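In this view, the complex is presented without one of its protein chains, the others remaining in place.
The chains carry the letters A and B, assigned in the order they are written, with residues numbered from 1 in each.
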Amino acid sequence: MTYVWAFIVGGGICVIGQLLLDLTKLTPAHVMTLLVCSGAVLDGLGLYEPLIQFAGAGATVPITSFGNALVHGAMAEAQTNGIIGIITGIFEVTSAGVSAAIVFSFFAAMMFRAKG
Amino acid sequence: MATMVKQGVKAKAEFKKMARRHVPKRPVAANVIKAFLVGGAICLFGQFLNQIFITYFGFTQKSAGNPTVAVLIFLATLLTGLGVYDRLGQWAGAGSAVPVTGFANAMAAAAIEHRSEGFVLGVGGQMFKVAGPVIVYGTVAAFVVALISQLLKLL
Partner (left out) sequence: MPRIGKQTWEFPSRPVLLSAGSIVGPKEGEGPLGQDFDAVEEDMYFGQDSWEKAERRFFEQACEIALKKVGLSGEEVNVLYGGDLLNQIISANFAARTLAIPFVGLFGACSTSMEGLALAALTVDAGYADYALAATSSHHATAERQFRYPTEYGGQKPPSSQCTVTGSGAALVAKTGSGPRITHATIGKVVDLGITSPFEMGPAMAPAAVDTILRHFEDTGRTPEEYDLIVTGDLASIGHKIAVEMLEDQGYYLGDRFKDCGILIYDPDQEEVFAGGSGCACCATVTYGHLLKRMLRGELDRILVCATGALLSPLSNQQGESIPCVAHAVVIERGEES
């Protein structure tokens, strides 16, 4: 059943993105930024984790989950190390996403040529 | 001397209205459907990957997200390098841009494109050209949200 919800919720978040792209003057960068901030805010309100439980990859794959993961990392560190933990903890949890992107992009630049 | 075409404030407003009539409306309904299908499919694929990592590699529900995202990013980078992702993007719009694969495409596209300026200044210096805002605002938003949330706890 999670599969069905993964499809629907994931698709749904993309629909929100598409509507923003088509109906407003926002550029893709603006829309992604908005979505990532929304993920952060929703996690702050305690709403993103339940969404992940419910929709699995439908909530962890869209870019909104970045915001969620960043807040999680910050809050987890803050629990153990006080307010300074907010800064030290932010990148604890998202390292997979950002580092994977950096490393793979670098190798891609070595192997591929832009095709225009 | 004045131009033959009027450029006053009123003329500009009228022109904008007239131009609006000629600019074709974006096919919003079709775009939304395509975005839903592709975005949903990518997330569905992610869900499969999640299951594989949990069942065969001993990850938990919580920790399976990391390798799943890593695999998706790898595939998106590969498709970008092969020159396929941009075509998918034109068709799927937000459906391929919103999932983390879109983030990977933005990074990989910039890295590949700027190789002609060298590996340090080109690939290194320009890699975050398109995806930078996401990282900056994600971090800033997380900081603010966590700060507010901690301060509220203290009250």
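As a convention for this text, a contact is a pair of C-beta atoms (placed from the backbone, for glycine too) under 8 Å apart; a residue touches a chain by one contact, two chains touch by 3 or more.
All values derive from a computational prediction rather than experimental measurement.
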item	value
Given B:Cys43, B:Ile73, B:Ala108 or B:Val134, the one touching the chain that is not displayed	B:Ala108
Contact with the hidden chain (one of B:Ile42, B:Leu72, B:Ala97 or B:Val145)	B:Ala97
Touch list for subunit B against the chain that is not drawn	1, 3-5, 7, 11-12, 15-16, 18-19, 22-24, 26-27, 31, 80-81, 83, 85-86, 88-90, 92-94, 96-97, 102, 105-106, 108-110, 112-114, 116, 129-130
Where the missing chain touches subunit A, by residue	21, 25, 28, 114-116
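To be clear about the criterion, only the chains that are shown with their structure count from here on.
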item	value
Chain centre separation in whole Å, for subunit B relative to subunit A (CA means)	10
Touch list for subunit A against partner subunit B, complex	2-3, 6-23, 28-33, 35-37, 39-41, 43-44, 56-58, 60-63, 65-67, 70-71, 73-75, 78, 83, 86-87, 89-91, 94, 96-98, 100-102, 104-115
Contact footprint of subunit A on subunit B as seen in their complex	26, 28, 31-32, 35-50, 65-70, 72-74, 77-78, 80-83, 93-95, 97-104, 107-115, 119, 123, 127, 130-131, 133-135, 137-139, 141-150
